[in-house]
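Missing here: one protein chain of the complex. Every other protein chain is in place.
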Amino acid sequence: MCRWLAYSGTPVLLETILYRPAHSLIDQSLHSKMGVETTNGDGFGVGWYGPDSDDGSPAVVREIGPAWSNRNLREIAGHVRSPLFFAHIRASTGTAVQQTNSHPFRHGRWMWMHNGAIAGFHRIRRDLALAVDPRLFPDIEGSTDSEMMFFLALTLGLEEDPPGAVARMVGLVERTGRAHGVEFPVQMTVAVTDGARLWAFRYSSEGASRSLFYSTRVDTLRALHPDMGFLRGVSDETRLIVSEPLGDLPGAWNEVPESTYGVVQPDGDEMVPFVPQAA
Amino acid sequence: MCRWLAYSGTPVLLETILYRPAHSLIDQSLHSKMGVETTNGDGFGVGWYGPDSDDGSPAVVREIGPAWSNRNLREIAGHVRSPLFFAHIRASTGTAVQQTNSHPFRHGRWMWMHNGAIAGFHRIRRDLALAVDPRLFPDIEGSTDSEMMFFLALTLGLEEDPPGAVARMVGLVERTGRAHGVEFPVQMTVAVTDGARLWAFRYSSEGASRSLFYSTRVDTLRALHPDMGFLRGVSDETRLIVSEPLGDLPGAWNEVPESTYGVVQPDGDEMVPFVPQAA
Amino acid sequence: MCRWLAYSGTPVLLETILYRPAHSLIDQSLHSKMGVETTNGDGFGVGWYGPDSDDGSPAVVREIGPAWSNRNLREIAGHVRSPLFFAHIRASTGTAVQQTNSHPFRHGRWMWMHNGAIAGFHRIRRDLALAVDPRLFPDIEGSTDSEMMFFLALTLGLEEDPPGAVARMVGLVERTGRAHGVEFPVQMTVAVTDGARLWAFRYSSEGASRSLFYSTRVDTLRALHPDMGFLRGVSDETRLIVSEPLGDLPGAWNEVPESTYGVVQPDGDEMVPFVPQAA
Partner (left out) sequence: MCRWLAYSGTPVLLETILYRPAHSLIDQSLHSKMGVETTNGDGFGVGWYGPDSDDGSPAVVREIGPAWSNRNLREIAGHVRSPLFFAHIRASTGTAVQQTNSHPFRHGRWMWMHNGAIAGFHRIRRDLALAVDPRLFPDIEGSTDSEMMFFLALTLGLEEDPPGAVARMVGLVERTGRAHGVEFPVQMTVAVTDGARLWAFRYSSEGASRSLFYSTRVDTLRALHPDMGFLRGVSDETRLIVSEPLGDLPGAWNEVPESTYGVVQPDGDEMVPFVPQAA
């Protein structure tokens, strides 16, 4: 299991979000409160969109050690500003600790990160691999269930219809798992983005999903906490989605309901029930 | 492309072979003379059999950086003695530099290492993966052609008939590659062992294989070089197989012919023509 | 702060001690119960004496990542047998996570490891460095207080009189610290060995030292727990010294008293009060 955060809004130095909050993601790498594991030290990654890419694709920096002691992450976080970025800290559920198993995963302009697991993945990995579009298959670099979910979602139309593709991916994994005797195949919170919009999913086959929270609109927070400087510097629509709250600010965090996904987008956020589909 | 060596004979400290020769494997990591690349700095590994394993399986230590600067390799080499060991230094042909892509690969008591490449691997990776025994498939951890060749050979009977399984594996890769328009799919030198016997293969589809050498019998060498202390301490049957000679000792090294494999075994070594087989 | 263990006795596979106990050192790397930090993931090391060294010096393998996910440590532990070894997991108190800051430290036949800290080390580092024998000074490779303590102890006669040299080292650090306004300069548990005898120290300037335990004599334990197989295979004198107990076996663990050191040696172990000395 893992912890992650997704930021969308006014461009900020990454460190504003990654290091400065009381219970920042870096703090969670050592002292997660809501995760299955207290420690998330099996690799990390950060991916950001910025003005300086040639083709609009995000930069993705991934490492194999713990985030809490990584000096390069702190350097990048202190000198890179972005309006949309992902950060992820990993606690391996068995697969190798290696760069290609750290999140976020990238395909063209798209980024994907995941907390959770496919139950019985070892047993159904081959069947899932066969379901990946043969043209995409050679690009699978790592050995995680998370990357496999990404490639299945890409196969099933992620770039055209993200919520539909994720629903079909979950349906496929559930059907495949159950065919192998796994009762509850999927446990997930997932974030995915194309650099413009951001989708976040909370779902598990047994209806007991890992925690997921989104931040209150900044104008509401600003009214509640007029003394907080940070809130004055960012737009009303600035939004954070996180595995667990970054601090105890009253009114700041709202739990994403079970079996739900949210969309963060320029023309108004949405929260929608999530139902797996037959692929 | 890569460099490797396999040792079988009187137990020696690994450093005797890995560090002390004039053109040792460690020297080859910086200054290979016969390799496609001068530098082999994309990971390394060493695997050894010893008296201290519970189940007869070898220890396999693999890393992602260059061998020449790795202090732990030197520590291990200076304190571990073994009668049968593999060492490998990697020059990636494109796949990720990660521990699961470093050689040797292990399955139970078996070890495998490879120099060369499957041409067009990116295109035929999926077809080859489908040919792997579904029970073995989930144990593939890395993304190299070398590991895929090992799993195909295991699928095709490596544990019962190593030369036959390797011949069938090569046949399968050639057929698959040619079906995708690859003229010369296989380029390889391979070493494989079960801890008792050791097989080494030299083959390429175009008949222009990477270099491979085996050492002259120690009793012959001893007669040629009565002043060499090392030769007095090891048995007549002690044997090295290497990608390139470890030094210039006259009479010490013999090239393995094209399309040939050798067996190092207690009851007499052999050299046999190698012909790919229809799988 | 850190966790460590020292083993002396019947040669065993390292994994017997490092991995198999219920609350093994590897478990402590994620879930320390008595340490200042729950997580000890800032590097680790293992040093062992064996029959296969040319000069009697130990092998020392040190890494920068967490022990819990390190495959090479598990490989070594599963294939190396030793009668005397150290293992250490690090939680940095601020200095860089790098191989030269991981314990144990080695000088010739000697090994040293430490849990604790020199308070105000940043301020007094230069004065302590000046007190190191100029002939030894260039061999300092890292930046930790722990390595500095080792080099000061070497300067003050460690190789001739270990308890006296450690007492003088502590006296020197306390005097230097207090000259810079540090009230309680030393917090330490230290293990040191020459490959034959093993000394373990528990001391802190304020009399509130980190925990330290030694195992009960095996003959006593065997009488208490006649069903435990492991105890039948090792000699009566086999001894473990640990930062925290490796499990809950009743009667197995005894706390080292405050301001005390113990000696594990062939002709009878000893426990002696420890008093810092003017250097």
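Each chain carries a letter (A, B and C) given by its place in the written order, and its residues are counted from 1.
Everything that follows uses one rule, which is that a residue touches a chain if its C-beta (ideal position, glycine included) is under 8 Å from a C-beta of that chain, and two chains touch if they have at least 3 such contacts.
Note that the structure is a prediction, hence the values are computed from the model and not measured.
Novice: Of C:10, C:99 or C:211, which sits in contact with the chain we cannot see?
Specialist: In the complete complex, the chain left out is touched by residue C:99.
Novice: Taking the full complex into account, find the residue in A:36, A:61 or A:224 that is in contact with the omitted chain.
Specialist: The one listed residue touching the chain not shown is A:61.
Novice: Looking at B:10, B:39 or B:277, which makes contact with the chain not pictured?
Specialist: Touches the omitted chain: B:39.
Novice: Taking the full complex into account, what residues of subunit C touch the chain not shown?
Specialist: Considering the whole complex, subunit C reaches the absent chain at 95-96, 98-100, 122-123, 125-126, 129-130, 134, 137-138, 140-143.
Novice: Identify the residues of subunit A touching the omitted chain, counting contacts across the whole complex.
Specialist: 13, 48, 50, 52-54, 58-63, 71-72, 75-76, 78-81, 99
Novice: Which parts of subunit B are in contact with the chain that was left out?
Specialist: Residue positions of subunit B that touch the missing chain: 30-31, 37-39, 41-42, 64-66, 69, 71, 92, 96-97.
Please note the rule applied: only the chains that are shown with their structure count from here on.
Novice: For the identical-sequence pair subunit A and subunit B, what's the CA-based rotation angle in degrees, nearest 5?
Specialist: Nearest-5 rotation angle for the superposition: 180 degrees.
Novice: Could you classify the subunit B-subunit C contact as same or different, where same means more than half of all interface residue numbers appear on both copies?
Specialist: Mostly the same residues form this interface, as more than half of the numbers used are common to both chains.
Novice: For subunit B versus subunit C, what separation do you get between their C-alpha means, in angstrom?
Specialist: Once rounded, the distance between the two centres reads 39 Å.
Novice: Which residue numbers or ranges of subunit B touch two or more of the other chains?
Specialist: 99
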